[in-house]
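A short worksheet on the structure shown next.
As you look at this complex, bear in mind that one protein chain is not there, while each of the others sits in place.
Chains here go by letter, A, B and C, matching the order in which they are written, and residues are numbered from 1 within each.
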Amino acid sequence: MAGSPVQVTGTVLTTRRVDAYHALTVVAPGIADRCRPGHFVTASVGGPNTSMLTRRAFAVHDVKPDYGGTVELVFGVRGPGTAWLADLRARDTLDLVGPLGRPFPLPRDPCTCVLVGGEYGSASLFALADALQARGCRVDFVLGAPSADRVFGALRARRMGETTTLTTEDGSLGMRGKVTDVLPGVIADARADAVYACGPMDMLRGVTAVAVEFDIPVQVAVEERMACGIGVCMTCVLPVIGDDGVTRMVRACTDGPAFRGERVRFEDVGTIPFDALGAPGGRHA
Amino acid sequence: MAGSPVQVTGTVLTTRRVDAYHALTVVAPGIADRCRPGHFVTASVGGPNTSMLTRRAFAVHDVKPDYGGTVELVFGVRGPGTAWLADLRARDTLDLVGPLGRPFPLPRDPCTCVLVGGEYGSASLFALADALQARGCRVDFVLGAPSADRVFGALRARRMGETTTLTTEDGSLGMRGKVTDVLPGVIADARADAVYACGPMDMLRGVTAVAVEFDIPVQVAVEERMACGIGVCMTCVLPVIGDDGVTRMVRACTDGPAFRGERVRFEDVGTIPFDALGAPGGRHA
Amino acid sequence: MELPNPVLTASGCGGTGRELAQFSDVARLGAFTTRSITMAPRAGRPTPRMAETPSGLLNAVGLQGPGVDAFLQHELPWLVERGTRIVVSIGGGTAAEYAALARRLADVPGITAIEVNLSCPNIEDRGRVFAREGSAAAEVIASVRAATRYDVPVIAKLSPDVADVVAVARACVDGGADALAMINTPVGMSIDVDTMRPALAAGTGGLSGPAVRPLAVRCVWQVHAALPGVPIVGMGGVTTGRDALELILAGACAVAVGTALFNDPYACPRILRELEELLQRRGLDRLADAVGLAHRPAGSQQRTRTDLEESSL
Partner (left out) sequence: MELPNPVLTASGCGGTGRELAQFSDVARLGAFTTRSITMAPRAGRPTPRMAETPSGLLNAVGLQGPGVDAFLQHELPWLVERGTRIVVSIGGGTAAEYAALARRLADVPGITAIEVNLSCPNIEDRGRVFAREGSAAAEVIASVRAATRYDVPVIAKLSPDVADVVAVARACVDGGADALAMINTPVGMSIDVDTMRPALAAGTGGLSGPAVRPLAVRCVWQVHAALPGVPIVGMGGVTTGRDALELILAGACAVAVGTALFNDPYACPRILRELEELLQRRGLDRLADAVGLAHRPAGSQQRTRTDLEESSL
């Protein structure tokens, strides 16, 4: 990790709507400094005397040096916490903790990478693309969502990527279908060496299957319900196979969110696989 | 009651600081219409997803016909609910229920009334003074508080009252002392026929004692911790002697807040007097 | 017992009915539940009787009320006249006192059900609350059942602060309870750190409001799983149609609204409206289709079998 996380009472600099999403830029120097692609932050929601106790996790979309350092978050309104965030205005304060999690590992040598984003998952891919390009990598984008308004960052992808392929399930933008429908073609055309993916669990599973098919490494950033984001509560676990071949229930927040795709047991997410370390009645118990 | 209470999602028109207090003017037509002097309203505090469940009670300070009807509340910051109210700005919404309670009864014939206010208690006296003067009554004010910044409405009292006497415990305004120190003189000078009082329980007790001494009627508006304000929860009771001579635990919110002072068993507030109807082991049990 | 709709007031939270009637028609309620009526008039506990806690409310009213005679004379007739469905809650210190109350109510027309508030101290057992112990609760229920007309259901109201709510529920049903209501308030306490004294004059009080909803959902869930045929009135922190639906999915066939009335006097009709909308959006035409639906095995299709009548208690 690029330094340890800190808590910052940031000030909202700007708010904007981007299609189906809200974007908040927050002045949060201590956090901005330390962010690397794939890091996330957590926001305290609801203000004083709120009944909402837990922080909400968001990928860091953009980091800028302005005002000592800003971070931008992109989010959709899902429940009361994100609804509260969507109501914030410039100059309001926002309590953030970050940067959190294990960021995306970067290749040592220049290579070709396909970056796959589902819905707001693409938010964390642009900083990654920057870092990859800075290392001389070629970057191709595949972005998808159920509908056009939920594809995030298409324009920026077009500007940054060698190629950009868009998919929507309803066909309202790009190809009709899912990212996994177009991914094999993109990998083949680009002769890609690696894949990075961020989005819903189903998509990550599909992207991983494609990458495994091509026998190229794939990094996925997963999302699990989190109560703390800092590794102390053990609520955000998923089954991941370790270097020793043993499956463990590991924390998405501190062991992830970025994992090697083929190590994540996607079919078993939401269960305790019988052969996981310490599974009830399992061989290690 | 002048019509039944309603719930109104009002809009804050103006906010201002008045010494130690905050004043909020809220557009709340249905409520403003029905208000009579001594009525109170309750405000929902904390906004969506708040952890604060109960409404906060406030006397209606002023009613104006503007924008279909506005009410003004005056309050000091005591805990989290009033702190939240103090942070409201113009155009915010505020959920009010009112008018609530039994307002001050007015004398049938013109007479001389002394209006006694302790701290923010004086807020409800000006609408009362208006109503009394409209009936040809003479009005004299006695306002007191621990310190000058907590005496509310001195200027307005001076404008409206035949006489106005101010007291502060620290001597920072008017006479050093309590309202009860000056009240006998005011009653005597004005040859007062009746007293109205609003303020802390201790003060109401003292004022009642003075009025009893002079053998003139006294109306007091009491304050008790309220969970509902509409008469359903039974948390706001105090021992009051009925017409039949029996003490009952009656609700400050719907049987009051205005009571005949000599009927309130001030010494027994916060207890169940042994001779109250239904007291444990009491004669009626 | 048929109710016009599944949203009731909770005992002790709707006053005499007259106060709520200022805001909306009490005859439109699923039912109006009275405060717990006692034999003799009761002055209740000293004030302060309430304290706010995070998403909760502590109260120690102490069953203040006019006694059963005055209730029958001044309060019940008004409700009956309006055509309100009336659940009369009763409270006592001994099984015999509960039975005497039930007898007093037996010949009174217009009572839809008797709810037995078991969260009263048993004066024959050093003040231990009846609801804490299955056999004491069952004895009360049996004596009330025996004294009540066969066509008036007896509802046992349970409290969550027991080691095994299912055991108490089962004892009450074995004792003759036709339905169960849960939850009454668990015992809580708050201390004012400024005065450094308990916030309530009584020291402890009952905790209500959304803070306790997870306890209510759990109790309803456990009891419905163990006794699927027994109708349950769910309550505890219901403030929205979503909250009501949560209890219904757990196994309640009706819900009662208490603390929410203090903040929103229109809570009952609003919650009913919200609930109906939610059911409709989920394609659940009849409330009964939703009762206990969250118990179906994961991944299974929506339950079609129905073992409960709409809003029947």
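Observations on the model:
Operating definition for what follows: a residue touches a chain if its C-beta (ideal position, glycine included) is under 8 Å from a C-beta of that chain, and two chains touch if they have at least 3 such contacts.
On a predicted model such as this, the values are computed, not experimentally measured, just so you know.
Contact with the chain not shown here comes from a single listed residue; of C:Val87, C:Ile155 or C:Leu245, that residue is C:Leu245.
Although one chain is not drawn, the whole complex shows that of C:Leu58, C:Leu76, C:Ala171 or C:Ile232 it is C:Leu58 that touches it.
The omitted chain makes contact with just one of the residues B:Thr25, B:Ser51 or B:Ser124: B:Ser51.
Touch with the chain that is not drawn comes from one residue among A:Leu106, A:Cys228, A:Ile241 or A:Ala258, which is A:Cys228. For the chain left out of this panel, the touching residue among C:Arg28, C:Arg103 or C:Arg218 is C:Arg218. Within subunit B, the residues in touch with the undisplayed chain are 51. Within the complete assembly, residues 53-56, 58, 128, 132-133, 160-164, 186-191, 193, 196-198, 203-204, 207, 209-215, 217-218, 221, 237, 242, 245-246, 249-250, 278, 282, 293-294, 298 of subunit C touch the chain that is not shown. Listed here are the subunit A residues that touch the chain not shown: 4-7, 44, 51-55, 97, 224-238, 248-249, 254, 269-272, 276-280, 282, 284-285.
As a convention for this text, only the chains that are shown with their structure count from here on.
Inter-chain centre distance (subunit B to subunit C, centres taken as mean C-alpha positions): 35 Å.
Centroid to centroid, with C-alpha atoms defining each point, subunit A and subunit B lie 57 Å apart. In subunit B, the positions touching at least two other chains are 51-52. Residue positions of subunit C touching 2 or more other chains: 54-55, 210.
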